[in-house]
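One structure coming up, written as structure tokens, with questions to follow.
Here's a slice of the assembly, chains where they normally sit.
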Amino acid sequence: MSSTWGNHIKLSIFGGSHTEAIGVVIDGLPAGETIDFDAILCQMARRAPGRDKSSTPRKESDTPHILSGMLDGVLTGAPLAAVIENTNTRSKDYSELKVHPRPGHADYTASVRYKNANDIRGGGHFSGRLTACMVFAGAVCRQLLEKRGVVIGGHVLSVGNVQDERFDPVNVSKEELSGLSLRYFPVRREGVEEAMRQEIESARMAQDSIGGVVECAVVGMPAGIGSPMFGGVENVLSSIIYGVPAVKGVEFGDGFGVATLHGSENNDPYYYDEAGKVKTRTNHAGGILGGITTGMPIVFRTAVKPTPSISQEQDTVDLVTGENAKLSVHGRHDPCIVPRAVPVIESAAAIALLDMMMD
Amino acid sequence: MSSTWGNHIKLSIFGGSHTEAIGVVIDGLPAGETIDFDAILCQMARRAPGRDKSSTPRKESDTPHILSGMLDGVLTGAPLAAVIENTNTRSKDYSELKVHPRPGHADYTASVRYKNANDIRGGGHFSGRLTACMVFAGAVCRQLLEKRGVVIGGHVLSVGNVQDERFDPVNVSKEELSGLSLRYFPVRREGVEEAMRQEIESARMAQDSIGGVVECAVVGMPAGIGSPMFGGVENVLSSIIYGVPAVKGVEFGDGFGVATLHGSENNDPYYYDEAGKVKTRTNHAGGILGGITTGMPIVFRTAVKPTPSISQEQDTVDLVTGENAKLSVHGRHDPCIVPRAVPVIESAAAIALLDMMMD
């Protein structure tokens, strides 16, 4: 199944960029838990376009409307359903795409997969707009995790060649993560935001776009969560994170960095901390061994490709005439979606981790 | 579930390093297909230890014994079940591990997860030995893919700092992949195998181990396989590949390399080839857009951490006394599992791709 996910917390996401609405149904949430609706809106605002000069000027009404599953702010245990109306859509912009698929987009693959019946307007069901549903679901799950002592946060680790500083995988704190998870453009090192914005602005000026990396950390996960083999934290997290459009890589702990390490460098030695809790002195494992949490912070990074929508003329094909063709993508697009991807990836992680905690 | 996987092809893997046997049940295979048992044995030999000086001298009898699902070499459509006996086990080596968990292994996390009832001998259900089951299943699926024109192959892209050459993501051929998928130590560039073996030998001499990267490619997948969101090729492949112990990163196409690219560089322009087939001139996407195959080669890389079992003394804890402790891991271990990981990752990919093709 393409648009459902989960074992204990089951998502079903629907909608397209230009359908009447998008939305999500979440089955399996625990009954009786109070949900702070403003905190949901806060997370959705981080993802919503048009709030920051680095993103598209296109504004979307991202207010989720809850149809069921909550009564007086408390989860009833029945499926939680929310819809978000699509109000600011300009369907005429997209008429050409069935004929001339945009390079880097899913136009061509979707037309093959769905026998050309797919809704191409704005990317249809493949649109990044659908991540609003993931952020809604994640904002709910995040609150339930926080009540259980688990805090998730992320930052823009890089945009193009501009690098922020990685998390300290041993000492990253709930306070740091809480702070980051409220910001639109979260970074760790002072001054790096300006350099990143400059990189984004350069791309925009060149009618181009730029990629980057998002790094997330999770503090407070108890040891013993997750399962061996296909039920591991890495499996479950990556199975949902790759559902975020534009993601091309996911790595945990030292990730691809382990390839040049020796075992003596990569192994994290155990010790008892002052409270008598088992910890590791280093955390190359990113808090996961054998698919199961160690109790140390979970750390992972996600590679985000440059937005494929660029104004420069590109080579493509004409699916009607069967000849090669040229295409210029018009419309309002983000030159860099990395900052807006941070709350989405945090949300995906929140859903996955709550799912595993309920095992 | 931890040890089951799949939608159309359903795996259930069981066993531990020192249980009487390990095995796998595969439900959902198509009836009436002839299976070449020798080709299965060939793949299993690539994974089996003790066949090469770079691996552990420990020999394992890796012959799969088929209990059901095949009659006269033809799949019956009923679940295919195979067991592999564990014959060469030395259980006494592992008595200490319940008390002194090995850094980098799942000893500690498993003991928390399973309330200390887990079978610690040889790593139990977390042992790399279980990958023999994945190779068996993958060897079957690989044959079914080949009949459908799909060929999978991989190579050791790096060991420590020694690098092989990446696949050409546009022109990689079935011939190249077929050749690689028969070799124990598959590499692309001449001479690099020797340098890698030297790196491994150096690690062994230092009572240490070393990590690396495996790169795989798949040629012949038709366009239109996979689904948006959580049913994407990246989601499904990573959900099974992270089931291979020691994997800490999976990336597709340019992977983390996309972070420094502009859209104009990363987008793959479409064109019609001489046969009138839609292709892309470059293949930064690794053959996947919107979770769906483009028809171009699928390319992905997997980071493999250094074997955590090293002979050097390491810091750990004593879970009985509650005090810090020292540990020296004895036994026969691979200084580098990257070459043996190649057929395992190819196999995981074969299972996942056949599953998606049957959608």
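As written, the chain order gives the labels A and B, with residue 1 at the start of each chain.
FYI, a residue touches a chain if its C-beta (ideal position, glycine included) is under 8 Å from a C-beta of that chain, and two chains touch if they have at least 3 such contacts.
None of these values were measured; they are calculated from a predicted model.
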Field: With 2 copies placed, total copies in this complex
entry: 4
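One rule holds for everything that comes next: only the chains that are shown with their structure count from here on.
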Gap in Å, rounded to a whole number, between the CA centres of subunit B and subunit A: 26
Statement: Given the complex, residues on subunit A that touch subunit B span 1-5, 7, 11, 13, 101, 103-106, 108-110, 112-113, 125-126, 130, 158, 160-161, 203, 206, 208-213, 223-232, 234-236, 238-240, 242-243, 245, 247-272, 276, 278, 280-281, 284-286, 288-295, 301, 303-310, 312, 314-317, 319, 322-324
